[in-house]
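A single protein chain has been removed from this complex, and every other one stays in its place.
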Amino acid sequence: MRKLMLAIIVLGAMGLLLPGLSYTAEPPIVIGAPLSTAFLYGWDAERGIKLAADEINAAGGVKVGAVKRPFKIEVIDTRDLEPGVPVSEALLGLEKLILEKKADFIIGGPVRSEAALAAMDLLNRYKKVSIITTGVLTPAYHKKVEGNYSKYKYCFRNTSHVGVMMGEFVTLLEDMRKNYGFKTAAILVQDVEHARKGGEAMQKALTDKGWTVIAPKIYPTGTTDYSVGLSDAGKRGAQILFLWMDMPESTILLKQWADMKLKSIPVGFVNAAEQPGFMKASGGKGESLIVNLVNGGNAPAKITPWTMKFVDAYKKKWGLEPEGYGTSSSYMAVYQLKDAIEKAGSTDPDKVITALENGDIMGVYGRMRFDKKTHQVIPSMDPKEGAVTGIIQWQKGKRVQIFPPKTAEGKVVLPPWMKK
Amino acid sequence: MRKERIDRGLKVRTEGIYAINSAREILYLMGPRLLLIAGLLALPFVFEFAPYWKRVINIMCAYALLAIAFDFLANYVGLVCLGGAFFTGIGGYFAAIYNVNLGLPIYLSIPLATVSGALLCTFFLLPCLPLRGVYFAIVTLMYPLLFTRIIEALDIFGGTNGITGLDSFPNPYLEHYAIIIIALVFLFGMRRFVNQDVGLVLRGVKDNDQSVKASGINVTRMRIIAVFVASFIGCFAGAYIAHLYMWAGISLFALDFSIIPIASVVIGGGGTLVGAAIGAFILVPLSEILRAFGTFRIVIYCIVLTGFIVFKSEGIMIYLQRKYHQFERWVKV
Amino acid sequence: MELIVYGIINSITLSLVSLGFTLVYSISRVPNFAHGALYITSGYLTWTFLDKFAGFPYPLAILAGIGITSIVGAMIYQFILVRIRGMEISEIIATYAIGLAILEGLRWGGLRGMTFTLPAFFTGSVNILGASVDYQRLIIVGAGLLTFALLYLFTRYTKIGLAFRGIAQDERAAMMLGINSDMTAVVSLAIGSALAGFAAILLLPLGNIVVETGYNVLIFAIAVCVIGGLGSWGGVIVASFIIGFAQILTEAFISAHYQMVVALLAIIITLLVKPSGIFGKQKELEERV
Partner (left out) sequence: MSAEPILSIKGITKTFGGLKALVDVSFDIEKGDVFGIIGPNGSGKTTLINCITGFIRTESGQVRFRGKDITGWKPHKIADMGIARTFQIMRPYYSLPAFKNLIIPLWSPRARKTGGWRGGGKHGDRDTVAVDILEEIGFERDSRVPYKLASTLPTGYQKRLELARCMALRPDVIFCDEVFSGLSMSEIAGMVPLIEKMKSEGITLIMVEHRLRELFKVANRVMALNFGEKLTEGEPLDVIENKQVREAYLGSEGV
């Protein structure tokens, strides 16, 4: 037992020594990034953050008052997207960033909604400003900020949420109705809170607009066969398959759809279909699929002058196109933070919060402003007014921005077997 | 040449009976225990300058409690529970409901959640208690999954988002000492309990339940008592974690809460209770140190675990005990 | 009508997934919790051969994938399980830990994201009884039935198959008759792993290769085996059909998100009503005290 104690003490000493890194004249501003790095939403956010920080540091750093301080990025693997890992594990990771890595600000995750919601109390406890840039799509997040501003004022989110995305989808579908005369939609969603809520909201919205909607089919995570739902949708003449899934098995659904040659076009939030590699993975069967990448700039597009600059810089640094949701927003969050710190002239949380609330910069995916009450980025269909989404369609194996109209580079193309 | 093992002077090899003559001998016996108690109590102060590691202490003690519960059930009652997460989940949700929905203060919600959680767990496990063999293991493995799915499907208790906004502990020292002291109390309490007459009967159930039945004792009732005790410990850990992170959600039923305690018991040494706790004290910090390796730490972790099972199945505790009570020397044959 | 078609496909998929697990358990009494990991390993290896070595023929890659998986399975027994044989809990923990190590190791080694997949053998679909079925699924059904038939013949008419059955029924007696129990256990693990790999090759083209599938496969394999009776082959097939159809019917008539709840409830009810499973014999033996 003595050996054990000794071991614990030695381990503890290591823990003490680790943060004691080299001390420079101008201490860096530490940004902690709690991310589930083994997953798309984790690693693309990590790359986005690192890219932005490198750019800023190369330009001399952040001007805090009279001195210029660099950004330092500390990434930690929270594992929160892995099944079987408790949220407390992710929260412990967050605490490690705050307490041991001495993070001044948090950007990125936690990625899973429930972990992010649980993290809000911790952020209040340690008084750390955080910008959520990936994962978390639940409206509960900003509603919680609004509900108890003084407690949760530390929490910002610069990506979209289900409510906004629904509006965008409805507009898109309405456009398609006008163009092609579609009127029936089937809804297939994953059994998680935000997807289910999304499915319900979609059903209601479309019914209100006069669509025939086949009641949502909710699939548990890990379902491997969708034939029943798909053939049902096909029989009832659905022209739109509205999907909301962030599980890998959604590829199965798309392959089945292509094999069945259903006379419908899949539209939705499908995490498996975001990456450039998806086309190869699906054996070309994802052609015509319309996917929401949540924010513009997660695929090459011309939204603002900055967009392609960002895409090119990303390609240069990491050797591939931005892969999916979380890339552009994580990148922007660093710039928003830089802007806020410079305006506040300090890293004091309260001052930075005020500065973030008043921040207004043109970014990769439009104008970036936070709502003062909810700390949610203000969305818009027009990049000049607010943050725009990035809905793309897979056309000839490439991701083509098709929505919002002001940023569109191409038109919706129907699957070959749908053309009469 | 052959290795010879000789008992140190004091210990008479009749299982638990000692003849104590001097203060030195008392110290010999009590020393390790005192060291453990003092060491644990001192931890929050030792890590005063590494605040993050203070947080690890809390989780470490919570896992130690779960490991003790597993060790007790598996090695003293013969019920292998693969679902420690079931206990933490139920305990955590109860704490959240009491604290958030009913507005009870933290010093009421934790004890109430512990008791009611233990009752509920026992109730759900009742059906598989009369059975022998692997059924208890399979059912306990399935229950956390089932509850996750039910909460998900019925969208109750906050659905997949969980319940947030639980009260945290009023001050960090209370937070540390609440769990450290409770862990110590359960540790030594359970060690005492298994040597009480009731505990002996439970151990009898493990060795030979038929014979216990033939002795006129209702085996199922004994198992109910044991499951209640274990789930009491587990639910406390769950309620504590819920309050520690001010949150309860379906991932309180996560597999880690089942696996890490089992691994702790394997590494620490089964059937000693102390070994279980020590296993957790080693594994949890180890897993923190390895955090930088990302998922690779799970690989390291699993290899260590397999290594222990295969090559050192007695575990660290029993090994240390042997080294402490005996010395070895090479003799010529 | 189409529900029946989909039900059959789903059931055969399930039984393919769980056959390897049952085979290992029935012969060597090792609950192989690394089953899911072996499943993914085989898929990943095949993918590696296809992707890294240009022009590698697909059938050869499949053979290599299954072959290596089966060797891995045999090695797990030969080097690890043999030392803890008979201690059920140690076996569970050890196999589970190995499985976890393989899966997380693969994840660490680069198996992340959703861009890994195997090509389907044929693409396109056909209409059967009003249900549209793609060719890959037809192949699965065919291959599944063929596997059952081959296994049946193997255990009835070949020497080693008969030895397997002997061991499965009474290990001690079989040992007295000169059957090497360790050797058969190694072979059984090799065959069980190969079956897992075979199932993976058939099923993975439907979706993509991700680590999570490994965990799901394990859960389904256990579910099917518990309901069918641990170690009973007939039970596996019957139980797959029960769960398979239960899932399809739940999806069609209640709602898809109760699928998992139904499967888990089925397990718990089975355990409560007939703990040994539909075809299990353990209860009967246990009663003899």
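Each chain carries a letter (A, B and C) given by its place in the written order, and its residues are counted from 1.
Operating definition for what follows: a residue touches a chain if its C-beta (ideal position, glycine included) is under 8 Å from a C-beta of that chain, and two chains touch if they have at least 3 such contacts.
Computed from a predicted structure; not experimentally measured.
S.K.: Have a look at B:L41, B:L126, B:V198 or B:I318 and name the one touching the chain we're not showing.
M.R.: Counting the whole complex, the residue in contact with the absent chain is B:V198.
S.K.: For review purposes, identify every residue of chain B that touches the missing chain, sorted by number.
M.R.: 14-15, 17, 196-198, 200-201, 203-204, 206-208, 210-219, 271
Operating definition for what follows: only the chains that are shown with their structure count from here on.
S.K.: Hey, how far is the Cα centre of chain B from the one of chain C, in Å?
M.R.: 33
S.K.: Counting in whole Å, what is the centre-to-centre distance of chain A and chain C, each centre being its mean C-alpha position?
M.R.: Inter-chain centre distance comes to 36 Å.
S.K.: Going by the contact rule already set, what residues in chain C reach two or more other chains?
M.R.: Counting only residues that touch two or more other chains, chain C contributes 107-108, 257, 260.
S.K.: Listing for chain A: what residues touch at least two other chains?
M.R.: 38, 82-84, 191, 220
S.K.: What residues of chain A sit close enough to touch chain B in their complex?
M.R.: Spelled out, the residues of chain A in touch with chain B are 1-5, 7-9, 11-12, 14-16, 37-38, 76-77, 79, 82-89, 91-93, 95-96, 98-100, 113-115, 117-118, 120-122, 125, 138, 140, 144, 191-193, 196, 220.
S.K.: Within the complex, which stretch of chain B touches chain C?
M.R.: Within the complex, chain B contacts chain C at residues 74, 80, 82, 127-128, 131-135, 137-139, 141-143, 145-146, 149-150, 152-153, 210, 259, 262-263, 266, 293-296, 298-299, 302-303, 305-306, 309-311, 313.
S.K.: In the complex, go through chain A and note every residue touching chain C.
M.R.: Touch list, chain A to chain C: 38-40, 43, 82-84, 191, 217-220, 222-225, 227-229, 231-232, 234, 247-249, 251-252, 255-256, 259-261, 271-272, 275, 277-278, 280-283, 285, 323.
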